[in-house]
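Here is the structure we will look at.
Only a single protein chain was left out; the remaining protein chains are all shown in position.
And then chain A:
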Amino acid sequence: MKMYISVFKLRLYNGLQYRSAALAGIATQFFWGFIIIMVFEAFYSQLANTPPISLTQLITYIWLQQSFLAFIMLWFRDNELFQLITTGNIAYELCRPSEIYGFWYAKLLAQRLASAMLRSLPILIVAFFLPQPYRLSLPPDPSTLLLFSITLILGLFVLVSISMLIYISVFVTMSPVGSLLMFGVIGEFFAGMVIPIPLMPVWLQHIANLLPFHLAADFPFRVYSGHIPKEEALTGIITQFIWLAALVGLGSFAMRRALRRVVVQGG
């Protein structure tokens, strides 16, 4: 356990060194958030019938998206791990008395947490004080907030186990770009990062709900705004657990297979 905390601390220090990157990130997220909200505002003003998600809920959805970007973006990559694999520095990782899967999982988790700490808190605070209609509203009641926290954290775990598969696939493809692009484009679309899932056509919503990607982003955000009722949220949590177990199982199996065949060249 101590090892994981250490990894996290080191990551945080690492992240803190790049303050200006964090600041720039915050600025970008605000800009982006405003643009998207304005686009949806324009759409909503022309609506004839009641939309599947209210504008306030949607604005909350978007601000949460922007502030927890580090929790939900598949392209959020750890170049160090890619370099470890492609340059063969993984040799050192293999000399450590810990299973690589757990170790890397901790690294990725730490990186996302560290980055979220530097970026999401400021965005959240500012978004709470924006003038209407741009303001981020509070969840309807405290139990919703609790449910949101649980689903968000579980969602983060699900997302990291998906991104572990990306890293493992690099053992085979040796090209981080390809793996990232494939997972990134498909994953983010079905996570509701491009169009919020409630606004998708129904048949597409069905597909999105069958895949694990929405569990990290769309699901917790809609729990927060109360768009997903509490009972449904509880079944969602079970789904998150099932996906998590399946993805971690698959990932550690694939990792063991990949490591048996690993070839560290040169030197």
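Please note the rule applied: a residue touches a chain if its C-beta (ideal position, glycine included) is under 8 Å from a C-beta of that chain, and two chains touch if they have at least 3 such contacts; residues count from 1.
Please note the rule applied: contacts and distances are computed from a predicted model.
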* Asked: Which protein name, taken from UniProt, belongs to the chain you can't see among "Cytochrome c oxidase accessory protein CcoG", "OB-fold domain-containing protein", "Peptidase" or "ATP-binding cassette domain-containing protein"?
  -> "ATP-binding cassette domain-containing protein"
* Structure fact -> Given A:L10, A:A27 or A:V177, the residue that touches the chain left out of view is A:L10
* In the complete assembly, which of A:A91, A:L146 or A:V194 touches the absent chain? -> A:A91
* To do: Identify the residues of chain A touching the omitted chain, counting contacts across the whole complex.
  => 2-3, 5-7, 10, 13-14, 17, 87-89, 91-92, 94-99, 103, 260, 262-264, 266-267
